[in-house]
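Every protein chain except one is present and positioned as in the full complex.
The block that comes next holds chain A.
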Amino acid sequence: MGLSSHFFSYENHNVRLYKGSTNAAPLPAASITSFTSRKHKPSFNKMATLTVSRPLFGGFSFENCKRNALLEGEANKVGCSLPAARKTGTTICGVVFKDGIVLGADTRATEGMIVADKNCSKIHYISPNIYCCGAGTAADTEMTTQIISSNLELHALSTGRLPRVATANRMLKQMLFRYQGYIGAALVLGGVDCNGPHLYSIYPHGSTDKLPYVTMGSGSLAAMAVFEDRYKPDMEEEDAKRLVRDAIAAGIFNDLGSGSNIDLCVITKGKVDYIRPHDEANKKGVRTGDYKYKRGTTGVLTKAVTPLALEVVEETVQTMDTS
């Protein structure tokens, strides 16, 4: 059963406790208290894997949760609240067409009720043939995709082959499951590899679905409605782009958490088209009126000019570096 230690963090946590880890606070993960009494031989025998990347072990450290709860309580008593994590209340979607994948995303990032970024990029690079849209907490999606992109590049150097979408999917789902949903990253992963085009949706708790069309984020219901109406298998590229554009537009105009522009990413065998922006659905309007007054609007009654005798005390010249 030691093999499962590769996938479940709980065992590794046990090992750390025995070694007198520096986590001085009560328990890293309270859920494993029931196991501390068992004598557990730390097992690090992993099967030879192709990953040269640094193995991620240990899971979420719950040390500071109690302290954070107390701090939040005290802050609320005074009347202020802790800063909100920036979420991308989002519409992201992907579709498989005849030659490949089309991924789409809106570009609004919200912080509570305020738009934090009017033009953020939600389609992340994983590998030359694989891209990933991210919904949920902005930091989580950004970091998760970067970590997996890095690991996948090392893996590809190790195998000497172009990475497969299924590999990226496995890495992402195993990482998210290890953190039991605390990493708020809902992803749409798509790419083309030696076995053809593949599209996965990955949920924060670590479950994945392999489907011909997927939507995620707060605007996913609106986008899914468009897909369910107009999706056909084996579409042409232009039809697929139009479908994805319409799906994201539905999310943008019907969901408050999504907005601004529509980004598209078309992945085919050997070519990637990152179209940013594909459609500026919400352009800032031009002011039609002007509050400036023309010269002469106010009549001048009297004019008195008083010259001031100023003496130059000190003069310094600072040259600008224009090289």
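By our rule, contacts are C-beta pairs under 8 Å (C-beta built on N, C-alpha and C of every residue); 3 or more make two chains touch, one makes a residue touch a chain; residues count from 1.
Methods note: contacts and distances are computed from a predicted model.
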"Anaphase-promoting complex subunit 10", "Proteasome subunit beta", "ER membrane protein complex subunit 2" or "Mini-chromosome maintenance complex-binding protein" - which is the UniProt name of the missing chain: "Proteasome subunit beta"
Hidden partner chain, touching residue among A:N129, A:T208 or A:N261: A:T208
Chain not shown: contacting residue from A:H155, A:K173 or A:H278: A:K173
Touch list for chain A against the chain that is not drawn: 1, 3-4, 7-8, 10, 26-27, 30-31, 33-34, 47, 62, 65-66, 68-69, 72, 81, 84, 87, 89, 110, 112-113, 135-136, 173-174, 176-177, 180-181, 184, 186, 201, 203-209, 211, 217-218, 220-221, 255-257
